[in-house]
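The complex appears here minus one protein chain, its other protein chains still in place.
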Amino acid sequence: MRRSKRKQTLIAWLVLSPVVFVILFPFVVTLLTAIKPRNELTAIPPHFLPSQFHWENFLTVWSETNISHALLNSLYISTLATLIAILVGAPAAYAMTRFDFRGRRAYRFFLLVTQMLSPIVLVLGLFRLMVTAGVVDSLSFLAVIYAAFNVAFCVWMLQSYFETIPKDLEESAWIEGAGRVRSLLTIFLPLAVPAITIVAMFTFVNSWNEFIIAFSTLRDSSSYTIQLGIIEMTGYYSIRWDYVMISVILASLPVAILFSWLQKHLIGGLTTGAVK
Amino acid sequence: MAKMQLKAIKKDYSGTAILHDINIQIDEGEFVVLIGESGCGKSTLLRMICGLEEISSGELLIDGVLSNHTPPQQRDMSMVFQSYALYPHMNVYDNIAYGLKIQKQPKEQIKQKVQKIATLLGIEGYLDRLPKNLSGGQRQRVAMGRAIVRDPKFFLFDEPLSNLDAKLRVVMRKEIKLLQKRLGTTTIYVTHDQVEAMTMADKIVLLDQGHIVQTGTPKELYDHPNSLFAATFLGSPGISLIYGRIEREGGVAHFVTEDKIAFPIQNLPSLQENQEVILGIRPRDIHLSTEAEGLKMDVLIHEYTGAENILYGTIGNNEISAAFSRKEPFENANTLYLVYEVDKSHLFDAKTKQAIL
Partner (left out) sequence: MKSGSLKPLLFILPSFLLAFVIIAYPIIDLVRLSLNDVGTFGEMHGFIGLENYHYVTEDELFTEVLLRTLYWTFFVVAGTIAISLPIALILNEDFYGKGIARTIIMLPWAISLAMTAVIWKWLLNPDYGMLNHLLLGLGLIDENIGWLADADTAFPLQILIGILVSIPFTISILMGGLTSIPTDIYEAAHLDGSSYWQRLKTLTLPLLRPFINIAVVLNVIYVFNSFPIIWILTEGGPSNGTDILPTYLYKLAFRDGEIGLAAALSVIMLLILLGFTLFYAYFAMKKED
């Protein structure tokens, strides 16, 4: 009835191979650059493969560059942004799934608009807001801004997960005598923890990878996020591409692994949250 | 003491009325079944009774006390949901004990009560399992255990058996009835299954499109349906309906179908000449007769259920179903001659669909 699976495999990989190559080639070069001996980085003609693998580059980069500081900054900002976004987003998502109220549609529309207004058009205003509030280079305030831009995403994703937790369960708890708060804490919350974790991780990755707001508003290099720290390294007169690539790997690999693992959740969440 | 009274209860959803003028009296220890087709408002009514839905107007009296606005937590009811609503992250023990813990009962006492209920329901071996590791019947029992253990004033059931297979449904039906009898707790039970209603109820409340059609004991509803809806809703196989009109001759009313077949009816004084009526005959009120005395039925389908022979066919152009004892031989029967118990037949006005008395 069907084309044989073997034949399908052949066709599939044949069609996919150019895309797969274009995706993987840069990553292979990244890794090879990271562990090349320094003199081979600028050899003419260039060597694709290093003559020896300098894995110790991964250690020297810590002492030679500011990367550790930037990583810590990013960790702080992303964690704080995630906490704030979840703390304000989860109650909103709960209300959206559990109550039918006046203004529900308006709020939904508001979220849609905030999601669409990308930071680039607001960044001048954001910078002036930070100047006015006297919080330029404040990592905490940057985290608040990140949280604001992630609220819509959080509410949508959480909403689509919360909808899968039957309302019956809480109602049953009420009938058994549990108050609203108690049923929330003992019935709803334990069941929502996995969903909240997933959405939190996404928000973390979003904040970790943010570029334009940090780039436009952070002035002092000691408050740079990892993204800015790496860009800064490519601005020197003589660029240490091996250090740059190691930093790229350090900045990307953990979140890439996290993200790849989360991917399947995003497909479901996005389509039920944003499309429906 | 656990009585309930619903007086002129109404429910509106943004201007659309979905329950109209509901009046029900529920006595202590009574087993009341709310029955109707899906969308008739029976589940909404149950949710209003336990406080999950607001009552738009009317009065809900619990033991004589107006309780329209009492929160569900304080109504002292327990409910078995259609989905069972077992807490998926708690094991069977914690599911059953949840309500008792909220009441801050002593640990030892909770343990005793849960053990006792679990034994009563035959789930004592599963107390540390999570709901997802239970079969449908076991989940059903846990849901019942959770309802029973608090010894509430009222049990509420919202189509509790609809997720079970046919065999288990019969078993659980008996168990619920037995438990309710033993505990004597006033019970309100919602279902769309007429067999459940007939077998379990002390009192049936039949709903249609947000109205109460008829209230009464199963026997009252079965023997004296007040309307076409009530007559067709109860009974399996369903009541046969024959359309015709009344011809009066002297003081006697006769029923004649369009194809000029005369069916015997009760000679009710209220029947008018030329009135269009519907004659209802229950399949089990039909008996075999002779060519000389009976109506001629052409058999179309013969079902042998083991307990009975059920025959579907026509008398003239009129469809009819009849049920007979399993002992009667019907192999290859094409034609039968039937009589029925005229005093048990029903007449309905074709326009108002109400019973003619």
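Which chain is which? They are A and B, in the order written, and residues in each are numbered from 1.
What we mean here is this: a contact is a pair of C-beta atoms (placed from the backbone, for glycine too) under 8 Å apart; a residue touches a chain by one contact, two chains touch by 3 or more.
Note that the structure is predicted; figures quoted are calculated from it, not measured.
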Query - Residue of B:52, B:176, B:190 or B:355 touching the missing chain in the full complex - result: B:52
Query raised in the report: Which of A:66, A:79 or A:209 touches the chain that is not shown?
Result: A:209
**Report entry** Interface residues of chain A (partner: the chain not displayed)
**Finding:** 1, 5-6, 8-9, 11-13, 15-16, 19-20, 22-27, 29-30, 33, 41-46, 48, 84, 87-89, 91-92, 94-96, 98-105, 107-114, 116-129, 131, 144-145, 147-149, 151-152, 155, 205, 208-212, 215-216, 227, 230-231, 234, 241, 244-245, 248, 251-252, 255-256, 259-260, 263, 266-268, 270-271, 274-276
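By our rule, only the chains that are shown with their structure count from here on.
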Report summary line: Averaging C-alpha coordinates per chain, one finds the centres of chain A and chain B separated by a number of Å equal to 55
Requested in this report: Name, in rising order, each residue of chain B that touches chain A in their complex.
Outcome: 50-52, 71-75, 77-79, 81, 83, 85, 87-89, 98-99, 102-103, 146, 150, 156
Report task. Flag every residue of chain A that touches chain B in the complex, lowest number first. Result -> 166, 168-169, 171-179, 182, 186-187, 190-191
